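Dumping the structure here so I can ask a few things about it.
The other protein chains are all here in position, but one chain of the complex has been omitted.
Presenting chain A:
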Amino acid sequence: MLKKMRSLIIPGVDKQLLVKDATKLMPDLSRRRFIASGASFGALTLLTGCNVSDSLSADNLLTHISKFNDMVQAKIFNPNVLAPTYSEKDVRRPFPFNGFYSEDEAPQIDGNDWKLEVSGLVDNTKSWTLAELHKLPEVSQITRHICVEGWSAIGSWQGTPLRDFLKLIGADTNAKWVYFRCAEDYSSSLDMPTALHAQTQMTFKFDNQILPQSLGFPMKIRVPTKLGFKNPKYVTSLEVTNDYKGGYWEDQGYNDFSGS
């Protein structure tokens, strides 16, 4: 019946030639499927709403994942694992200066006027003079400082373990954070498990010499289990707190935990 109809509609045309031409024009089935798959993949991208050019939604997602990464790193962090230590000959001299300002803009602090303010969840909020801090028991470590940028340098650091000082001032070690403020308006939050790590140090000396201005005189916090920016220099105050107060770089998007 179909044949009859066709011969009625298109009289005098060679059927076989016509079909041959038609199939030439028509894409083959697999090609059509190929295009259809491509289209549905595009539709899927639209449906997920993940538009990379919409920087706000991408930023939101990235911030959430970064917070998730904080949690994962806190779980990975083993308080009993010590950072590798090195020998005297590995120490980088001079140790590189690093800051969000140039070296000649680094704060110049008079050690006689300087005091370390203590506040927050501690029994004793008395502030400490440099002379008093220098009398605390001194330990030494030669560890690698790893910068968030990727470079690293081995340094020789002397000072008091932060956890001993926290005990001394009667800090609530169940609190979440130790928050540091610095002379150059730098700041950083250190999670309590890291603050209590055996190698986390209130550092007063480099290479057995009083800290040079470039390395944070009179005191820096040396945290060999963290990236360099979590090692504040020119520290002026320490606060034990349950409130997350961020930090100079943390607020700009560097991952807060940044553990190594």
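One rule holds in what follows: a residue touches a chain if its C-beta (ideal position, glycine included) is under 8 Å from a C-beta of that chain, and two chains touch if they have at least 3 such contacts; residues count from 1.
Here, contacts and distances are computed from a predicted model.
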Open item on the list: Tell me the UniProt protein name of the chain this structure doesn't show, selecting from "(2Fe-2S)-binding protein", "Cytochrome b/b6 domain-containing protein", "Permease component of ABC-type sugar transport system" or "Allophanate hydrolase".
Closed with: "Cytochrome b/b6 domain-containing protein"
Open item on the list: Going by the contact rule already stated, which one of A:Val148, A:Leu168 or A:Ile210 would touch the omitted chain in the full complex?
Closed with: A:Val148
Open item on the list: Using the document's definition of touch, tell me which of A:Ser57, A:Asn78 or A:Asn208 contacts the absent chain.
Closed with: A:Asn78
Open item on the list: Could you pull out which residues of chain A are in touch with the chain that's been left out?
Closed with: 2-3, 15-16, 19-20, 22-23, 28-30, 33-34, 37-38, 41, 61-63, 65-66, 69, 76-78, 81-84, 144, 146-152, 224-225, 249, 252-255, 259-260
